[in-house]
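Of the protein chains in this complex, one is absent; all others appear in place.
The block that comes next holds chain A.
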Amino acid sequence: MQDPLSLQSRANILAALRHNQPESSALPPLLYFPQAPAAELKEQFIRIATGIGSVVLTADTFEGAVELLQNTIKPGQKVLSTVPELSSDEFIYPGKDQDPHRYADLDIAIFKPLVAVAENSALWITDEQLITRALPFITQHIYMLVDISVLVADMHEASRITGLESQKYGFGTYIAGPSKTADIEQSLVLGAHGPRSMTIFLYGSGA
């Protein structure tokens, strides 16, 4: 804020706004909708995730999900896990390097989202878990280990939880499906700049 031009602009903008902005208008009440039963949320989450190009596999337990996950990895694929339970040699390519450029040839990155949203299948992850912020974007494929207990109905509930004091982050993102574009004649292509696929391993009692 040392730049005098910027300071001058700041003063002018704020003064002009105070002069021109309308009379105070009250904020509406925060929205909250009753959360549907877990089974319904799960059905909705899977339907929407599949609809936007994700693959969803279900297991009763975390161990079961890990088994499913291991079965989908092909020999020779470079895999990096950010999940503490998955830290054996096969999950730490190329080591836990902070320089994001090192991950340019990564095949699979694995994450454990903190919140999953049924209405749009968005999964919330933050840099508290990420080794480096570019990881979920630079990897060719993304794997998500989702505990069914983090599933909520909608973005109102998700915003509430991700905004709690206990949720510290410098960077956080909702990810819904593989990266995609329809910029060429509205033909949907998966794998625009980020991951070409997303596989969700949904686990927990009732999953």
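Going forward, a residue touches a chain if its C-beta (ideal position, glycine included) is under 8 Å from a C-beta of that chain, and two chains touch if they have at least 3 such contacts; residues count from 1.
One rule holds for everything that comes next: contacts and distances are computed from a predicted model.
Participant: Just to verify: the chain that's not displayed, which of "N-terminal half of MaoC dehydratase", "Aspartyl/glutamyl-tRNA(Asn/Gln) amidotransferase subunit B", "Branched-chain amino acid transport system permease protein" or "L-lactate dehydrogenase complex protein LldF" does UniProt list as its protein name?
Facilitator: "L-lactate dehydrogenase complex protein LldF"
Participant: Name, in rising order, the residues on chain A that touch the hidden chain in the full complex.
Facilitator: Counting over the whole complex, chain A touches the hidden chain at residues 1, 3, 5-10, 12-14, 16-28, 30-31, 33, 48, 52, 98, 100-101, 104, 117, 119-122, 127, 132-134, 136-138, 154-160, 163, 169-187, 189, 191-195.
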